[in-house]
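Pasting in a structure now, in structure tokens, and then I'll have a few things to ask.
Not every chain is included here, but those present sit where they belong.
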Amino acid sequence: MKRVLLINPNSTASMTESMLASARSVAPHVAFTGWTSTDGPPAIQGEADGKLAEPPLLELVTRAGADFDGIIIGCFDDTGLAAANGIAGCPVIGIGQAAFTMAMLRGLPFSVVTTLSVSVPVIEQNIRGYGLTPWMRRVRASELSVLETEDESDAAMGRIADEASLAVAQDGCGCIILGCGGMSRLAEAVRSRVSVPVLDGVEAAARLIGALG
Amino acid sequence: MKRVLLINPNSTASMTESMLASARSVAPHVAFTGWTSTDGPPAIQGEADGKLAEPPLLELVTRAGADFDGIIIGCFDDTGLAAANGIAGCPVIGIGQAAFTMAMLRGLPFSVVTTLSVSVPVIEQNIRGYGLTPWMRRVRASELSVLETEDESDAAMGRIADEASLAVAQDGCGCIILGCGGMSRLAEAVRSRVSVPVLDGVEAAARLIGALG
Amino acid sequence: MKRVLLINPNSTASMTESMLASARSVAPHVAFTGWTSTDGPPAIQGEADGKLAEPPLLELVTRAGADFDGIIIGCFDDTGLAAANGIAGCPVIGIGQAAFTMAMLRGLPFSVVTTLSVSVPVIEQNIRGYGLTPWMRRVRASELSVLETEDESDAAMGRIADEASLAVAQDGCGCIILGCGGMSRLAEAVRSRVSVPVLDGVEAAARLIGALG
Amino acid sequence: MKRVLLINPNSTASMTESMLASARSVAPHVAFTGWTSTDGPPAIQGEADGKLAEPPLLELVTRAGADFDGIIIGCFDDTGLAAANGIAGCPVIGIGQAAFTMAMLRGLPFSVVTTLSVSVPVIEQNIRGYGLTPWMRRVRASELSVLETEDESDAAMGRIADEASLAVAQDGCGCIILGCGGMSRLAEAVRSRVSVPVLDGVEAAARLIGALG
């Protein structure tokens, strides 16, 4: 049984738990472990937070040593992904990278619905860096904060589904990508409200990490 | 246990067997079945052969019905991939598509070493179609025919390794992709002769197909 | 006088006739012959239909032998184009390929108005495959079926013109491409309703095929 | 019968004649007229010459008025093409633009063999401007001057064929484009020495101009 470590680079443990649940639901034969980067910021929104998140994240990657067959960086910005790849003893995937790749494999141009505007340039830079610009239609901010996506009420889901519906109407996209690890737990609910496939990075990474090993 | 069907769209059964062996070696927990398209041409080299191969291949896809969790098209040209996706009841992946995707996931620009020059435009058209041109350095013909790759002597391997070494020296590529299903059985031998990672489409597809389900 | 064969890969003979009329109107000095693929599906919408259409289409290409100076594939999906090129004894052009090329030659970024959503990914894959993504603004579905475009009433034309007008308003395109052979007979009417050039693939192919010979 | 004006923007009349001969050989049913821009520089090599060539060229375009059905700019740099399109009463095509388009229509990635290094950035800028970068492999200078291509001896042809052969060996191109109007008369001779299709811009423009009208 493959052992995969999901590292949440922010310090919000409830988000680690909801990402683990998503991962397990789509890859039941993988043994997932979740680590929360307790020295990271409570949320990662834009480059300023990324800076705070990266050093403790990379320490966790180092500590993982040879204990795992794969590592998932549980932040849609793919924080520290290249550096983690350089030091890990096993394959590493980011949930942003995984989601974009899955859309490409399925032949679907994508729009992303993320949290705040401050995250949009980081995500677009990553998509260009992976060479996947031909598949990108638009990266949209829902203007929900990362922590608001954790809100138990339906308000967050409604806001995300509304922005996703706008994307379907305006962008010419063939699927929607949820652009934040915290949205993973809302994936099913959003799916029931949107007419095109809705891809979640945590699910995509949980499916793809085994293929890299 | 996932059941995956590998369809060889050409009629050379020995190639089906060698592709199955490669697939099983990297994905031991998947139950692979191999079908040979006995009404296909003995080899697929260029578009003229592709035309002969596609109808019987698609018949096999139809016959697969609901018996499998995934289908691999075992031809590097990804013959009939889009059409197969339209009629299959499960995800379908091509071995060319799988190899290009794996290179991108690992961050490695690639050169392809394929069989004859006649196959080069088909492969380049596919790479453009997947939007992965930024990762392509060069598609090279070894001028070995598909059936010569089945040759048991070391000559075929030597020719492929030589072309791969040229690619490393001249193209600025970070990995080599073996551009024919028949080369899969030579992957380990080529690896021992080349200084960069050597990706094989059959192995890549065997790893990725489970992620799509 | 050049002899050009227009093959309609679907079995709807009225569509063959209307495409012939369009071709003749823009290239009066070419001798056009129209063949209907009677063993094809009544319409081609998405990859599933493409699969059914391709084998009988390629049989017609083979039968054409040396009797023609050029062949036009009369389906906007460019069904079987690469395979046809491999077996024909003369140049072959697809009406999608022709329309995209004409827009590029005229320096006009384009939006496509096609029939159903199921055709959008096929068309986008083709545009990427031809390397013409920088000219594509958006591929839009009018949600008219192929056969509805044959409707003699004005409803079809109105729906297409409405979607084209939306494209002009929202996409930043410099021209509209009609994304179905069945829309060819409506080209003039749509032109009277839209403020930018309206390109029709049948017309474009009829003009360009002579240049390839 | 279509009347097409070929304007040579340099003042070397012998080059006008050789381009006309090439045009007529591939499009015998078009009535070609050739004008030499007697106020232009004797050859156009790089942007400095382009500046001198453009104003008298555009005067000729204006003088052409309504007397022609199409205009070919007979310089591989496509000197003044956009401006000519703005003032001409008929379609205008450049021989560079025509050659790149023909390669794309035939599905062939291209390398260009042009005259001097000073012309390379202009040609590459044009290829990017037409959005055809995915088809470009390399623009190579033969270091023959434009006027040396007019040399009756075999030396010029030999130098061009040598550079073309290097391109075939090193660039992964599927065809060679002759990157100067003055090379048009050498096209057949180069073809006999090179293993891939050799495209000539004058021939390509002579074939395509009728399609634009």
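Going in written order, the chains are labelled A, B, C and D, and every chain counts its residues from 1.
Following the convention adopted for this analysis, a contact is a pair of C-beta atoms (placed from the backbone, for glycine too) under 8 Å apart; a residue touches a chain by one contact, two chains touch by 3 or more.
These figures come from a predicted structure and were not determined experimentally.
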Since every chain is the same sequence and 4 are placed, give me the total copy number for this complex.
6
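The working rule: only the chains that are shown with their structure count from here on.
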Mind checking chain B against chain D and telling me if their interface is mostly the same residue numbers on each side, over half, or mostly different?
different
What is the chain whose Cα centre is as far as it gets from that of chain B?
D
For A-C, which listed pair, A-B, C-D or B-D, repeats its interface with over half of the contact pairs the same?
B-D
Whole-Å gap separating chain B and chain D, where each centre is the average of the chain's CA atoms:
40
Centre distance in Å when chain A and chain D are each reduced to the mean of their C-alpha atoms:
50
Centre-to-centre distance between chain C and chain B (centres being mean Cα positions), rounded to whole Å
32
Residues of chain D engaged with two or more neighbouring chains:
107, 134
Going by the touch definition at the top, which pairs of chains touch each other?
A-B, A-C, B-C, B-D, C-D
What residues of chain C sit close enough to touch chain D in their complex?
29, 82, 85, 93, 97, 101-102, 104-107, 130-135, 207-208, 210-213
Within their complex, state which residues of chain C touch chain B.
46-48, 50-51, 54-55, 58, 80, 82-87, 122, 125-126, 128-131, 133
In the complex, chain B residues that touch chain D
120-121, 124-125, 128, 133, 138-140, 170
